[in-house]
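Yeah, one chain of the complex is gone here, protein chain that is, but the others are all in their spots.
A, B and C label the chains in the order they appear, each numbered from 1.
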Amino acid sequence: MSLHVAFDGITKEFGPVRVLHGVGFDLNPGRVHGLLGENGAGKSTLMKILAGYHAPTSGTLSIDGEPVTFRNSRDAEKRGIVLIHQELSLADDLTVTQNMFLGHEIRRGWLLDDRAMRERAVQALRQVGFEGDPDGKVRDLIVAEKQLVEIAKAQLRNARLLIMDEPTASLTPSECDRLFGLIDRLRRDGVTIVYISHKLDEVERITDEVIVMRDGRFVARAPTAETPRQRMAELMVGRELTDMFPDKQSPAIGKPLMAVRGLTVPGWAEDVSFDLHPGEILGFAGLVGAGRTELFEGILGLRPRSGGTVEIEGRPVVLRNPREAMRNGLTYLSEDRKGKGLHVGMGLRENLTLMTLRHHAHPLLSPASEERALEQAVASFGIRGNPQGTASSLSGGNQQKLAIAKFLEPDPRVFVLDEPTRGVDVGAKRDIYFLIARLAAEGRGVIVISSELIELIGLCHRVIVMRGRRVSATVPADRLSEEELIAHAIGTEVSTHTHH
Amino acid sequence: GALGGVAFAADTVKLGVSIPAATHGFTGGIVWWANQAKAELEKAHPNLKITVKTASGAPEQANQLQDLVTVTKIDSLVIFPFESAALTQPVLQAKKKNVYVTVVDRGLTDPSAQDAYIAGDNTAFGRIPAEYIAKKYNGKANIVALRGIPTTLDNERWEAFTGVLKQHPDIKILDGKYANWNRDDAFKVTQDFLTRFKDIDVVWAADDDMAFGVLKAIEQAKRTDIKEVFGGAGSKTMVKTILDGSNPLIHADVSYSPKFIYDAIKMTAEARLKGDKLPATYIIPSSLITKENAKEFYFPDSPY
Amino acid sequence: MPSGPKSAPTPTTEARGDRAAPRKASRRFDPHRFGPVVGLVLLLVVGTALNPDFATWDNMMNVLTRTAFIGIISIGMCFVIISGGIDLSVGSMAALIAGGMILLMNALAGSVGSPVAVVALGMLFALLLGGGFGLAHGYLITRGRIEPFIVTLGTLGIFRAVLTWLADGGAITLDNDLSDAYGPVYYGSLLGIPVPVWVFLAVSVAGAVLLNRTAFGRYVQAIGSNEQVARFAAVDVDRVKLLTYGLLGVCVGIATVLYVPRLGSASPTTGLLWELEAIAAVIVGGTSFKGGEGRIAGTVIGAVLLSVISNILNLTSIISVYLNAAVQGCVIIAVAFLQRRRP
Partner (left out) sequence: MPSGPKSAPTPTTEARGDRAAPRKASRRFDPHRFGPVVGLVLLLVVGTALNPDFATWDNMMNVLTRTAFIGIISIGMCFVIISGGIDLSVGSMAALIAGGMILLMNALAGSVGSPVAVVALGMLFALLLGGGFGLAHGYLITRGRIEPFIVTLGTLGIFRAVLTWLADGGAITLDNDLSDAYGPVYYGSLLGIPVPVWVFLAVSVAGAVLLNRTAFGRYVQAIGSNEQVARFAAVDVDRVKLLTYGLLGVCVGIATVLYVPRLGSASPTTGLLWELEAIAAVIVGGTSFKGGEGRIAGTVIGAVLLSVISNILNLTSIISVYLNAAVQGCVIIAVAFLQRRRP
């Protein structure tokens, strides 16, 4: 029933670039393996080889002792190997149900059996806690919902070996809980699981053993129970990691840098008010669909607003588009990296300087000056990968770093980061936290929208919790705890700090 | 149709006119003359209603025909078919509904589909310039030729032209290429002919529009070997040029006036109003236009 | 009221839990879906107002019959466009198929006895030829990895040139006997409805079923929406693309089979600009030029709408004949405006 997988001397080259250098280890049947490694370590690449999406350049992959070569993912699926992609792979124009059954349609004779597919889709979606419309287009879903659809989709495939490549990157705690329940059930059914995540608390909670990769090589494996988080992090980055979070410096008390009053984004956020002070890191917590992302898209003029005012540095501003927001010192890094954050088909340089081309134009663009900006960003953010390649050739975490660098280029006074550490490895995460703290220390206002409560707690001076389109509470630093935030988010506690 | 040929005096006549859309000078002239006929005749005969429709291809023309019959309910039709073969069936269908049919210019493949046929002489359009050239250059000349758009019409002219010249072994047709009855294409093709052939006596442009492009290309290349450019159809500017002798390369033209559509409409309408029949075939002769007779072919108001 | 850019998506006003409901509702009234219908209805009203004879059964049947060719081709084109491709060659292909088919039938007329059998063979040949041409396109596009635009621009020239060559620059005409045997395919009717309209209907229904109710149709949409995703889902992208072009080729074959008896000949001007008309019908019908989603019903309505415009223009003389194309252009833009996409 369960699958035993052995990698032996697997290498992989993309053109002249070698990203896997002879990886070898086993996956034991019926266990949950946490696969850890820095961004770009080669985790996704190795798993894509296992699931038939890539062919290894050399080395052998054996299943239950026998060497196999997969020509495509369907071959792998025949053996019961299913991969949940890190980069969402759903077709925007198809509905949720259609996407879930794409390539595996249920037919009755020549025709599709839409009813049967819908029934099974609804069932699988319910298991993962998806509450949207199974007949709605994927285009209209928010990122977290897409992620749930991906998981539900894998559910349908009756996997014997399920690879989850950062399934919880944009999920909030309650969705994660459901997922873990699901994983437990699968493990009991004897499914072998590979769980890739940069959220070490999750890895600690649900895996049986951890396998660590670094720079395209196997580094270590150990039972989870014997490996504290600190140790996992050190194995990944190859050096000691001290505190994850910087010390909180209290922000200047005085005139707010940004003041939002009674802002409504119809259908998504109602009557939201908040202040942001210079030097402050303000968190936004809430469940999936609480309206945080949409609130800020509304502030940026990307969604219609039906009321409310925004002031930046005391001046009332009417932001009709991100360009006006940028001119007023506000930039927003979306949670949807591929769809809204980066031009994955373009080069690193073009991505980095897109918002600040005027700095490089005198009046013609100077490639040298852009190149300098890139070098600087690569150095300061530790972006690893080929600087001359396209953004798509970077690993997920490095793409995130590039995106942060891009939206910081205009030197904003107010910087909004939506899920800033999604898919980022611990080392880089720590870098980003310190960066955010530094940005705040320079007198900027930083808003962090995150579904990782630990991150909000460790980083923020205040956290605003949203529930059902409204602000349900504002929690000051000294009262920040996971319990408190969850309670406000799901509405089991009457807040003393409700705005109204 | 059994009744189609029967003539009777009608109180009112609903005449449909179906012609090609104005896509180049000649068809532009057709449209202008057709509208001219409509304006004059409707003024003269209050009980005459003329509907003019232009089509940009055979299928569209077939559609219009149907619409004229089904909806406008015409009882007489003057049609300048895009293509003989393609329009035969559709005209036959109209004739079956007792419409009196006058076909203009391009005869149908099944003559029983028409009551009358009025046409310019396409054979003469090709024959006359050939005979003119053979005579003028004493059976010895180098000719390059331009052709229109691949159609039966163009084939007829081309065959007539080459047919005559076959009898003159010393007249060489160096090459003939399509220039689509279009000034620009004629300009380009001529430029390349000039590059390719160092000794040309005559260019048969086969259409006044194309002749225009030919002249420009020759002018640009400053070639002196070319003695004559022969167009076709007798456009107003070309006739004027002949009349004035204003271009040393232009000496003659062959008439093929779009005015025949005017004549056809007028004859059909008047015959129908009186209850007369038209002669089954009426060929408007094409004639050679030279400085001597150019005056007769000059219509300053026509756009063509 | 600081409303955002007009281009922002329609807001849904219900709370999160019920989001499904309003989203569905908004889909029901999606102007994108109903633009072509509204446009068509308006045109019908205008047509009737301008000329009472417009609304007669005969006229309607005339319009539908003549729409059949472009309509059937549009249905094939709809698949190609949804899959993210394009085919510019359909007009030339129709011309060449018509020419080849007529030559074959004329040649067979001597040896095969019954004209009906000859016609049947001719029809079969047309369908095979169409399918073959389509597959050749698909092959060059998928295996040769050449832009569909280029491949079909090339064959646009090739097909027409070969026909011109076959016809010696003139026309290829069907023998008279065969014409009589073949005539009913265009001019005949069944239950008062002309044969081409029946065929058009059948192809439309088949197209709609194929697109919406089969795995092939689903794959076509998936590929147009995101080819990489389709590949990841183990869809045989190349094969599906190949088949869409083959399908379009067969549609062109069917259209030609209906077309030949109408005009009884093929010439270098046959099918000129059909490609533009077919693509226009698809896009006016609400399919995105970028692929990913589209509708057969919309395409059919788009094709009918385009014919109705020129039918109305034929039925009235209020506008100078020179300006026909301008009126058509304005109506097309107006209809598209009715169904403009949300951003």
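One rule holds for everything that comes next: a residue touches a chain if its C-beta (ideal position, glycine included) is under 8 Å from a C-beta of that chain, and two chains touch if they have at least 3 such contacts.
Here the structure is a predicted model, which is why all the values come from computation and not from measurement.
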Have a look at C:Val116, C:Ile150, C:Leu190 or C:Ala206 and name the one touching the chain we're not showing.
-> C:Ile150
Of the residues listed, B:His24, B:Lys95, B:Arg157 or B:His251, which one is in contact with the missing chain?
-> B:His24
Touch with the omitted chain, as defined above, among A:Arg205, A:Lys255 or A:Arg323 | A:Arg323
Absent chain, residues of subunit A that touch it | 15-17, 38, 237, 302, 321-323, 325-326, 331-332, 334, 339-346, 350, 354-359, 361, 363-365, 375-389, 405-411, 415, 427-428, 430-431, 434-435, 438-439, 442, 444
Absent-chain interface as seen on subunit B, which is shown | 21-25, 27-29, 31-32, 147, 150, 175-178, 180-184, 187-189, 191-193, 195-196, 209, 212-213, 216, 220, 237, 303-304
So that we can see where the missing chain sits, which residues of subunit C does it touch?
-> 6-7, 84, 86, 88, 140, 144-151, 153-158, 160-162, 164-165, 168-169, 276, 279-280, 283-284, 288-290, 320, 322-330, 332-333, 336-337, 340-343
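The rule is short, and it goes like this: only the chains that are shown with their structure count from here on.
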Closest to the centroid of all CA atoms, by its own CA mean, is chain C
With centres defined as the mean of C-alpha atoms, identify the chain lying farthest from subunit A.
-> B
What is the distance, in whole Å, between the centres of subunit A and subunit B, each centre taken as the mean of its C-alpha atoms?
-> 72
Chain centre separation (subunit A, subunit C; CA means) in Å = 44
Hunt down the residues of subunit A that sit against at least two other chains at once, touch-wise.
-> none
Multi-chain contact residues (two or more partners), subunit C = none
